[in-house]
Structure formats: C-alpha cells, structure tokens
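All protein chains but one are shown in place.
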Amino acid sequence: MGRHSAPEADDAAAAQTGEPLLQVDDLHVEFRTGDGVAHVINGVSFDLRAGETLAVLGESGSGKSVTAQAVMGILDTPPGHVTRGAIRFHGEDMLRMSGTRRRQIRGKRIAMIFQDALSALNPVFTVGWQITETLRKREGMSKKDADERAVELMDLVRIPAARDRLKSFPHQFSGGMRQRVMIAMSLAERPEIIIADEPTTALDVTVQAQIMDLLGDLRRELGTALILITHDMGVVADVADRIAVMYAGRIVEHADVHSLYRNPAHPYTIGLLDSIPRLDDKGKRLRTIPGLPPNLTAIPSGCPFHPRCPFAQDICVTRVPPNMDLGGGRRSECHFADRIVTGELTRPDQEDE
Amino acid sequence: MSEAAIAEAAAEAGANTRSLAADAWRDLRRNPVFWVSAVIIALLVTMAVVPRLFTSTDPHSCRLRDSLLPPSGEHWFGTNLQGCDIYARIVYGSRASLEVGFLSVAFVAVIAVILGMIAGYYGGWSDALIARVTDIVLGIPLLLGAIVILSSIELPSVWPVVLALGLLGWTTATRIVRSSVISAKQQDYVQAARMLGANNRRIMGRHIAPNAMAPVIVILTITLGQFIAVEATLSFLGIGVKGNTITWGKDIAAATARVTTSLGPVLFPSAFLALTVLAFIMLGDAVREAFDPKLR
C-alpha cells in the first residue's frame, strides 16, 4: 500500500490550506412519516479539508447519522428528503449530480464505516468477497489481483493471518476484527474521505481504543480525511482536529479540539464535557444534561436547547440564536456565546457545589 | 424480592396482558377483514346448527326426473345428477365440515397445550422426547397419514376423520405453545414466582397460559380452515366421512361423474367450501395482525 500512499500524503499536506474537499452548506433533511414531518437536519454547514479529521458529536438522535447518510447519498427516500442546501465535493454539488456520477463517488472516493459490523457485513458472503467486491465490479480487477489487494488491506488494518482469513465469514471474527474488516473494505478503492459512524460504539472498551488508534494511524499513513461520528466525547480528543457539536439537527458549536475542551462556547458543549467520567473527580457526581432531546416534529421555539439549558434567558425562548463567529474558526449558536467562551458567564448552578 | 413486590409485578404483568388484549381488540374492531370473516363464520355455524333456518327442502328427497336442472326460483343453485336440490345439500353439508373442523381442532388444542407446556416449561429430557415424537409425526404428510388411518376404519361418522386429523395435525401448534411458554417463562415476574417456590401448576395456569394464548389461537384458527379443506379432500377421494352423511367433498366428487354436462353441481359446493376455508384463514390472519403489529 505504501507505494501508493506516499504521494497522497503529500497532497494532503499541500491541500491543508487549499480548497475544502467537502463543503456541506445549509443542509436541511426531513422525514415524512405517518406521525408527521420530523425536521431532522436544520441547516448544517461544515467544511472538510484533505487529510483532516472532523469529529461530529452529539446525543443519540441529534442527526449525526442522517447527516452522514445525506453526504453519502444513501438516505432512505422516502421517508427522508433533502429539502435544502448543497453538498459540494471538490466544488461540485453532489445533490445536483446524476445518479450514475454520484454512485461513482460513493464508496470509491467517499467511503463509510458503520457501527455494528456484524449486521453491516453481509452474513452469507466471505469477507474476502466483500472486500474485493467493488475492486472486481468497478475497478475491473481479476479475482486473483483483487484477492492480493484484499490481503494487503487486511494486513494494513492488522488482521492477523490475513490470507487464511479471506475465505472466512463475518460471524467467524471477533467484534474488533469485524470492524477491521469493515475498515479494510472502506479503504479498498483508496477513498479521499472516510465517514465513520460510531465505529467503536458496539465494541468493548479496550477494543475501542485499538480501533481508534488504527483509524488515527491509517489517517496519518494514507492522508485520508475522516469524519468521525460519535456520541462519546472521551473518544475523540486524541484523534480529531476539529469538532462539530450537533443538537436537534444543527451544529451548535464548531471549534478545534483544544479550544473546545479548554473553553467551550455553548451550554450544550459544557453539558457534554461535564458528563465525561474523569479520573480526577472521584467522588464528585457525574453531571448529566437534564431532560430529553427534543421531539423533531415539534422543535422548541427560539433556541432548541432552551428547555434543558441552565443559561437560558427569556430571549432564548423567542429568538433563534445567531451563528456567532468567535474568531479562530470557532462558531457557536448561542445568544451568550461570546460571554460563555471567555468564562464571564458561568453556569448558574455552579456555585452551589 | 418481597411478596409484595412480586404481587405487584404479577399484577402489572396481568395488566399488560389485559391491555395487550384490549389493544388487539381495538385493532380488530377496526379491521374490515375481521368483520367479514366473522360474519361468514357466524352464518356458517348457524347453518350447520339449524339448517332449517336456511332451507325447507329435504336434501335427501331427490327425484331423478329433476336431474341437472339449471338454477331457478325453486332450486336456487339447480339440482344435481340425482335430482337433489344443490342449495339444500350445501346447507346440510356444512355441518360435517364444521364438525370435523371444530372437533379436530379441539383435539389438537388439547394435545398441543399439554405437550407444549410440558416441553416448554420443564425442558430437559421431556422436551427432547417430545421434539423427537414431533419430528416423527411431521415426517408423515397430513393427507397421506389420514389416508392410511381412514383406509382401515369403516365407521360411518365424522369421528374417524377427527381422530386422524387430531393424531397427525398437532405438531405445529405444539411447537408454537412450546416457544411461547419458553418466552413467557423468561419474564421477570415468572422467574420471581418460581424463586418464591410457587407451585408449578399454579405458575403455568396463572402466568404462562394467558401469555401464550394469542399465538395458539391464531394457529388454531388457521388450522381449522386447513382441516376443513383436508376433510373435503378426503371425502372427495371417497375415504373421508363415510355413510349417508352429506358432505361438500362427496358431493363435488359425485358431481364429477358427468363432467361435461353441467358446471353447477361442482361449482356451488366448491365455492362454499373455498369461502369457508378462506374465512377461517382470514380470521386467523386478522387476529395475528392485531396481536403483532410488527407484521404489518
């Protein structure tokens, strides 16, 4: 693999400053079901540059997977519909491409890894067959060449005795190994972007760490850009460059990892950070965000977070907060973001402790 | 777990069962398929019990010179080869079909509930033994097995057919009882009652049987339709209900002796037979849907 990856890594370094690989602009997605219209994505915008890792963070149901599916073009339609926005890949809007052109990007230039590899892999085909499927069908490789490539890929994701395991079925692997198969499969056509949707959620803690390490190493070696979706704030700190925090189908805060951890600029981010278990706060109670995520068929007025927000004021109920630019590439959708980020405004209930 | 907690859990489970049944009933009431099949079945049952309500013609009084008359005001569906009124014979023939259906399904229900509960509740060797016996009986296709049994019994009544269907037709229902008992057994409140040392028969009667009921009722309803079809098939082959009893299957067979002359003697009883089977299968489907909304 190395021989192919070297130039790409150079490209990635060069592209770091250039034109974004992927630009999502004001994306809106709704699901029309018998129970009404669920407004699942309500104006999501973000950029991804070559070789960069963006973590997308948020409670379950906040719209992370739907965002990923919209980018991949694999939304379940119906009931899901993109109603507004653009998703530009190398400057070209994929939402306006022909189905055929879009399919040539899907899996080949933007690949995806799913949460539960056991159900995401087809149970009746060998892993070798599944890894090589697009190589044989789209790249026109012979079966023999494709198998060689699959062995390379399985070595790359550190599956031991790769050649012997080509003919194994998904259920014959452990959870961690299965996720490696999934990763190998996504790398088959050397994509420029990999979207990993909760790649470690279904795994044991120790295996989670191994898979995250692997993803970090692969990104460094291959220079692939990565969108890492997770609801676990603890996972992303070491791997991500930037973090987008999602709530009710919006990106409520967007920052580089260090700033976000040091000075969060949105009450929801503060809530998420407070709910990470830490070694040094033994004895202290873990704080969870009170209340439930909103019903997406009836999103609260004003700031959608206001029913759960300890900072909420009257204005939050009536006015949608602006997307405030805090400088240094940081943004936050909160009326008081500028004062929260500086620490001027603290959590009202903080003093009680 | 304390007594009180268990009582509470059990009450809640009881309430769940009840609300499940209430939900199912609410769904059923809104389902036209349920009403159509229920009305058809009610009519058929009335017909079987009091045939006089539907016709005053004697199905046995046939005049050969009336042979194969077309439908008319006097003979709604015309007459058959022997000159009997087809409509009257259909009305009186419903009894044999429904008797066989209900009796053999009752037979199956008894076997299935007993064997299924033993296998599911106790497990172990009794489960293994019942599974092997089920395999053996499943190895005999229903129609063929019934042919073997009936070819050696000459009794002129519905009972031989009931016996044959009951003896051979219990396997699916037993498996379903067994699996619903196993899933009911794993519920918390049943575990709790067991830990408290409640007696097995009481647990089965009070907690497991009500929960395992729905799928059993569904399969029995559908089986009833199938048994009516098998009885008609056996009678058609001349091996079903013997003697003078009027059955749809025998009439259809008799009518085919002179195939090219008249369609009525075959078509009318066939239509009633098909409608009866369809009604039971639709009823079973409707009940299944009501109890398991996932299926929709």
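In this document, chain identifiers A and B correspond to the written order of the chains, with residue numbering beginning at 1 in each.
Basically, a contact is a pair of C-beta atoms (placed from the backbone, for glycine too) under 8 Å apart; a residue touches a chain by one contact, two chains touch by 3 or more.
Going forward, contacts and distances are computed from a predicted model.
Candidate names were "Oligopeptide transport system permease protein", "Iron-sulfur cluster assembly protein SufB", "Acyl carrier protein" or "Ion-translocating oxidoreductase complex subunit D", and the UniProt protein name of the unshown chain is "Oligopeptide transport system permease protein".
In the full assembly, the chain not pictured is in contact with A, B, by the touch criterion defined above. When the full complex is taken into account, the listed residue touching the unshown chain is A:172, out of A:60, A:172, A:318 or A:342. Between the chain not shown and the residues A:60, A:83 or A:122, the one that touches is A:122.
Note that of A:21, A:54, A:72 or A:270, the residue touching the chain absent from this view is A:72.
Mapped onto chain B, contacts with the missing chain fall at residues 132-133, 135-141, 143-145, 147-149, 151-154, 225, 229, 232-233, 236-239, 249, 252, 256, 259-260, 263, 266-267, 270, 273-274, 277-278, 281-282, 285.
Although one chain is not drawn, its touching partners on chain A can still be listed: residues 72, 74, 103-108, 111-112, 114, 116, 119-125, 133-134, 137-138, 169, 171-172, 185.
The rule is short, and it goes like this: only the chains that are shown with their structure count from here on.
The centroid of the Cα atoms in chain A and the matching centroid in chain B are 55 Å apart.
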